[in-house]
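Below is one structure. I have some questions about it.
A single protein chain has been omitted; all remaining protein chains appear in their positions.
Chains here go by letter, A, B, C and D, matching the order in which they are written, and residues are numbered from 1 within each.
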Amino acid sequence: MSEFYMPPRLADLDIPVGKRIRLHRLLYEHGPGNGRLLILPIDQGLEHGPLNFFPNPDSKHPIYQYELAKRGGYSAIALHYGLAAHYLKDYAGDIPMILKINGKTNIPSDDDPLSPLTASVEDAVRLGADAVGYTLYVGSPRQDEDIMQLAEVRSECDYYGMPLIVWSYPRGSAIAQKGGRDSFYAVDYAARIAHEMGADIVKVNFPKLNPEKDKAAPAPYDSLQVDEVEAFRQVVQSAGRTFVLVSGGSKISDEDLLDKVRMSFQAGATGLIFGRNMWQRPMDQALALTEKVKSIIESV
Amino acid sequence: MSEFYMPPRLADLDIPVGKRIRLHRLLYEHGPGNGRLLILPIDQGLEHGPLNFFPNPDSKHPIYQYELAKRGGYSAIALHYGLAAHYLKDYAGDIPMILKINGKTNIPSDDDPLSPLTASVEDAVRLGADAVGYTLYVGSPRQDEDIMQLAEVRSECDYYGMPLIVWSYPRGSAIAQKGGRDSFYAVDYAARIAHEMGADIVKVNFPKLNPEKDKAAPAPYDSLQVDEVEAFRQVVQSAGRTFVLVSGGSKISDEDLLDKVRMSFQAGATGLIFGRNMWQRPMDQALALTEKVKSIIESV
Amino acid sequence: MSEFYMPPRLADLDIPVGKRIRLHRLLYEHGPGNGRLLILPIDQGLEHGPLNFFPNPDSKHPIYQYELAKRGGYSAIALHYGLAAHYLKDYAGDIPMILKINGKTNIPSDDDPLSPLTASVEDAVRLGADAVGYTLYVGSPRQDEDIMQLAEVRSECDYYGMPLIVWSYPRGSAIAQKGGRDSFYAVDYAARIAHEMGADIVKVNFPKLNPEKDKAAPAPYDSLQVDEVEAFRQVVQSAGRTFVLVSGGSKISDEDLLDKVRMSFQAGATGLIFGRNMWQRPMDQALALTEKVKSIIESV
Amino acid sequence: MSEFYMPPRLADLDIPVGKRIRLHRLLYEHGPGNGRLLILPIDQGLEHGPLNFFPNPDSKHPIYQYELAKRGGYSAIALHYGLAAHYLKDYAGDIPMILKINGKTNIPSDDDPLSPLTASVEDAVRLGADAVGYTLYVGSPRQDEDIMQLAEVRSECDYYGMPLIVWSYPRGSAIAQKGGRDSFYAVDYAARIAHEMGADIVKVNFPKLNPEKDKAAPAPYDSLQVDEVEAFRQVVQSAGRTFVLVSGGSKISDEDLLDKVRMSFQAGATGLIFGRNMWQRPMDQALALTEKVKSIIESV
Partner (left out) sequence: MSEFYMPPRLADLDIPVGKRIRLHRLLYEHGPGNGRLLILPIDQGLEHGPLNFFPNPDSKHPIYQYELAKRGGYSAIALHYGLAAHYLKDYAGDIPMILKINGKTNIPSDDDPLSPLTASVEDAVRLGADAVGYTLYVGSPRQDEDIMQLAEVRSECDYYGMPLIVWSYPRGSAIAQKGGRDSFYAVDYAARIAHEMGADIVKVNFPKLNPEKDKAAPAPYDSLQVDEVEAFRQVVQSAGRTFVLVSGGSKISDEDLLDKVRMSFQAGATGLIFGRNMWQRPMDQALALTEKVKSIIESV
């Protein structure tokens, strides 16, 4: 490892004290509590519609996720304004809240996506959130609007001492032509831009290597010979002093999920953000799986 | 029913006190008065032009609807700024007013609709409104502008304690390609996004099942085997702690309308918003039909 | 006539006192003085260029119109900022001024028109105007921008007690496909939207019936059997408590103009806004024609 | 000449006192000093790039134009922010400065031009300017943005008492189809819109008559039988109480230039704005030509 790289540690970061307190709550006072993160998101109802709730009808009711987050001991729950404002009261203090402040439906074409603000950093402050979440569509033809919107959010986060988590997603017609949104090239870029934009935490997908599709990526990504853990390790390092969260994505088997957990921490991730993989399961199974994930987290 | 779901009740909601007072007025002090809503809208002159008034020429004059709302004992009348400012004085106190704060003509193409603001939340406060109405075109290619505009309206509503009613309408070329605007998929999504955006009340159309067209919807909506009441029950639950209003749409027969009323409440709706179905009838018929509707409401 | 309709009378209107004073000046202290309006507009230099001045070269000089308005005893002169600021001083108090606050050239295509602000309501206040004029392009594909701009102007008018006159013009490619801009359908819609947007006065063109073209309009306009006076009467009623001004349009014969005047008041209009039909005539002829028009006005 | 027209005189104008003082400085204290203007512009480096400086390499250095303006006794120098801020100090008080506050390169297509702000009216105030210059692209498909931008500039000019000079240039694909940008129709419209928008001074090109191309202009411009001096006289009158400056355009011979000067004043212009025709000549020739121009000015 380079002598110029050190994985980020909260104590070493030069950040406003408000961010320090809130991140401390997420990293050390809730969830695994050992500086790792396990976050439960429930923004799919807005991003995909209620269709994600059909595999487990209870999951349509936010109380289900709040209960899962509380009983499972998650670091935080992440959701949009309506689900925070209408349900948080009964869990105040029990479970930290991350306010997702932009979002959109997936009904229209995703060729040039932009995720509009659904709430503000001030809303997050008012609701007692411990971080805000912002989706950046890396490489979208509308990146100019996206980057400026993010820069304003970042500026308000600095002002209020509110940690900023960037959902850094390569998307749109242009990235599709350069190897696709889950390529090492795309994910590596996504991690880096979030870091350079000033994110405290970046959420990325685990890169997928596909030698055929990767030929469309710029050099040297078009001909690299690395495995996925190594690729992800490099992604984590591209994020520098920004903590890295691994996205769960759509539901996979228990085994595959636990493998992903192990690989993520091997590669240097700070945490996990698993939604459908948890709450599409019945409560008892979701809690059992949560326990397994937390065991791995505690052992790394 | 899921142990995680409870239909919304005003007393249980965690909302600003200004919203609580105004919603109390709508739910318990006017109209049916039993926590149900019966609202009379008259925004069609702006949305469709005066053509909707021809079946009952008296209906062109807003006094007609004000009188109908007053004599029929509606929960509120819903209209645009000009119709509020010019006519409300004579009905002040008699009939609560919902200020519709965005709208557009239906003259140009509806492929990528956006409903511009015709008034502000502050206008609603000034005019003594008890709620504002906002039309969200769910899935429009211009959803980014729409969502941000709604987020700002929602923020002002929270500030002023003004209840927010979202007219949540799937519209535009994209939803047309996924089964159409009245499909279970579309209406279910519309209910959910309004809830996640922080609406207090959402107005939706009753979903229409059409196995042929529904094949174009995403799974599992492309192959569900449910009847319309069950579909709507699920829509109501997707709206969570947001009250649901059923839209009347264009004029139908008395029998069909009363059926719709019964099914709506069976499925868990909180209220009805019936315009043309009421005021396209002569006053005596409209009042008689209103009575029948209210009888059903009182019996549920 | 419907029991629910009463033509608007200033004394009955529920408007801010500033509007009441300024409208009183227009309706009762200048011009015909009997609650009717006769307005002289000179915004054509901006809308069409100087070409409208060639039939009467004197008319290129705004002093000509100011003199005509003063000697002819008009209710007001309507013009853009430059013509107000540069010439008003010598006529201050003699002739009320309506500041037209948006406008554009007719050089580019009119497929999706939008009339940008050329001045503000505050400018109108500063210059001592008694009303502002705003052009709304009803049904333009850019209606969303137009409606929001108008809503802001309306809000400022309410704040400053400044009467708002909407030049309500159906325009653009969409209305052209539904029967054209002067159809009963189009003009009726234009009158109504101005009323619902909160205009105090609406300027419309006299509708033209054309059974062939009207087939493209939505029902019931595609098959109505009414004469032009009846059509316009219905337009006036669509405008509700908003006063209606009839536009003169391009120059026509004395006889035709006087017929138009008679029909306008028969149908319930409150006033006339005649520009080219007056100032494209030499001063003596223009004054003579003005007298004839005023005689009719006084007799209705 | 019409009894309704008087050429504008500063003493007669109804303008804010700040404008009066600054215009007095330009019209009577510098340059010809007899109420006429001779302005030296140097905004071509931004509008065209340095290519205009090659005929006279000294002209690339703004000191050259400052010296020419000072030694030649010009009414003012007109330039962008960078050339004002970096060089003005050494000429403070010697030569009035007109801050050009919008501009663009000519690299992309000119089909739908818009000239963005490069500075503000407040910058002009800070730098001690005696006027601001604004380029309006008359008839551009983006005229709505242009007109609103100009209206805001005009409003600030009124507030600060800063004279407003509009570079009124017909441009874009639409005017090209109606006879071109230098036609009588186009220039006449340009003069008028600047006047109606509230300009204190308008800069136009001398119209060029071209019977063949003019057929594409609207009536009566498509068939007028006037010479260029008469055409320009009418342009000047279309500008009403707005002073008219004649643009020099690209370099022409001494004789042609002096002819243009004579014709301009015959037609009623108030001044000249000559850039390349002056500073593309060596200093001695430029000064000599300046003297000849000023002789004509003093004799009219």
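Quick note on the criterion: a contact is a pair of C-beta atoms (placed from the backbone, for glycine too) under 8 Å apart; a residue touches a chain by one contact, two chains touch by 3 or more.
Keep in mind the model is a prediction, meaning the values are calculated, not measured.
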Contact list for the unshown chain, restricted to visible chains: A, D
Omitted-chain contact residue, chosen from A:134, A:206 or A:221: A:221
Selected residue (touches chain absent from view) among A:66, A:134 or A:189: A:189
Hidden partner chain, residues of chain A it touches: 2-5, 13-15, 138-141, 143-148, 151, 154-155, 158, 170, 172-175, 178, 185, 188-189, 191-199, 218-221, 234, 237-238, 240-242
Contact set of chain D toward the excluded chain (per top definition): 43, 45-46, 49-51, 53-54, 57-58, 60-64, 67, 79-83, 85-89, 103-105, 107-109, 114-120, 123
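The definition used in the following text is that only the chains that are shown with their structure count from here on.
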Copies chain A and chain B touch via same or different residues, half shared test: different
Copies chain A and chain C - rotation angle from C-alpha fit, nearest 5 degrees: 145
Whole-Å gap separating chain C and chain D, where each centre is the average of the chain's CA atoms: 35
Junction residues of chain A, two or more chains touched: none
Chain contact graph, described as a line, ring, star, complete graph or other shape: line
Listing of all chain pairs that touch each other, if any do: A-B, B-C, C-D
